[in-house]
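Handing you this structure, nothing more for now.
The complex appears here without one of its protein chains, the remainder shown in place.
== subunit A ==
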């Protein structure tokens, strides 16, 4: 086991499909009922990932199927007005991937990114470009598809140039391109791409169409403006919630307060049916629904419905006495050893010889995605036997497969439309009972009309899959010189990778990422994964395990610095002696902040202090410094300095925007966010009881993008994990008070 490090979400999602163990049990006999109820989702997510490629390529035809990302006609449409429509493998949800795809394909195709219209592609084998599968997540989009999409653009350009050579009757070598057109300089002739495409697509594509010399890039690596910005500034951008299907009914639902309960008697059903605009009243698995001509009428009616909720036999029902306080107590009481995720050196000897040993326990609450667009879905069964489904999602093939089973159709008969997302942060994967599309399908089938179902914000908070509760127990020691010599950690609980993908494996990588595999030199260390099942629906949340684990680890590292009498910045730097990439980044963030100073110091008569943290999420490296003060017991974060090294930058402006965004959600989770359960029911149902960061609490954020030239790393998530520990470490520097439980606003802080 010496030197072993278990991979995190990053490595897992980046793994080729064949290397992943997928649970198969329990899928073959899924009834419609089973799909709607709780219980099957954990398996579905994993199984659908695996089942997809073979089916997509046609049974028995896999060997002959084209490699994903190579068929020009599947990706590109050329319009007479010079616009190019790209069917992107990825869904745009704010992260800027539509613009990045336009940059990458446009660079090689020789079309200005501003000329692109980018839509999320339908399900299909051509789009499985993320290590043989397809998802928008894991901060994987650009780095997994960069080479493929560049080559696609180059292949398309090559075909068009060859078509032009034939049409102009000149040698291919005499032709060049300018954005959107082929140019024959000798005869001063130009031909727009759109006029050549039909002929071009009849040619045999070249497998080795030449790529552009990166030194001549005009768009890749540049701060190209987002292509969706004007529509999003004028209300013209269309989200799932905005869809209107001809002749549709609108559905509103009320869910069982506690997951697993089912609707019993409807005391006033006749009265509700008579309310304005009401079409019909329905019982659904775990919910009731009203269909009406307008959504507000449906909502008023469903909320007027008097429902008796009854316990039902359901293995995954939330226990009636389930509480978050009880869950935390269960995790705290678990003293088992678990399975090692990282192990190095002789831990017992290191502790025995240490000058000082400390122990601490850290925890983080359930938290919600709280994206601004509430979930909706529209379903329409067509006369030709197909089903149109408009559904917010991060994985079209997975949704197609589950929708097909629910509808009783072959997957190919389900046409999944993937609108842009009004925020996602991990919200729109398949989680059991956490999305309205099964309800839309069932209702459309029941009434033989198109149906759109929209959840209220309250229903969304009730049925969101939350980030799991986190709990870690640490023991660490420093030597006579004050430097850390031993570190032991046990991550206790459950993570989404373990639940949905690797149930049979002893280590759940999403439980230990951000604790195992940290870059610091410590002679003896051991990180254990101790699995304790959580009965709630758990989910991926922006930066997954890192979003809390780096808080735990980097906070405890500061505790070790205090124990050893070390400055936390200088101590980290000393522990990165053999890690030049991380050491460079730590120096960069210090320089960005005007030179490291911990404080406390005074600004305008108010005491402030700074904290530092590092993280290695999703293939990128990040170093963060926070400056805080405390007024009236409330933490105020004035500045965040963040240096990120994603290897190379495809769009530095979007990277900076993503780091700003990630820092904001990281700060929001640090300070404010918590879902608590009482009697099996989540207590926070809207933004009044689940506050998220407002503008008035947004700090200045200073971003430095460092291009080390390392392999491309992720961009959307890596800015999150450094913020909570940097803030907590700053608070400790200011007050001497170490907060080990999130959110920080729970702690009683003296004014300083």
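The rule we apply is simple: a residue touches a chain if its C-beta (ideal position, glycine included) is under 8 Å from a C-beta of that chain, and two chains touch if they have at least 3 such contacts; residues count from 1.
Note that in this section contacts and distances are computed from a predicted model.
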For the chain that's not shown, choose its UniProt protein name out of "GDSL-like Lipase/Acylhydrolase family protein", "(2Fe-2S)-binding protein", "Phenylacetate-CoA oxygenase subunit PaaJ" or "Spermidine/putrescine transport system permease protein PotB".
"(2Fe-2S)-binding protein"
Check the options A:75, A:219, A:295 or A:618 and report the residue that touches the missing chain.
A:295
Among A:421, A:440, A:453 or A:491, residue touching the chain not depicted
A:421
Per the definition of touch given earlier, which of A:183, A:237 or A:606 contacts the omitted chain?
A:237
Touching residues on subunit A - with respect to the absent chain:
93-96, 225-226, 228-239, 241-242, 244, 250, 276, 294-297, 370-374, 420-425, 454, 456-458, 653, 657, 660-665, 668, 686-688, 692-696, 698, 700-701
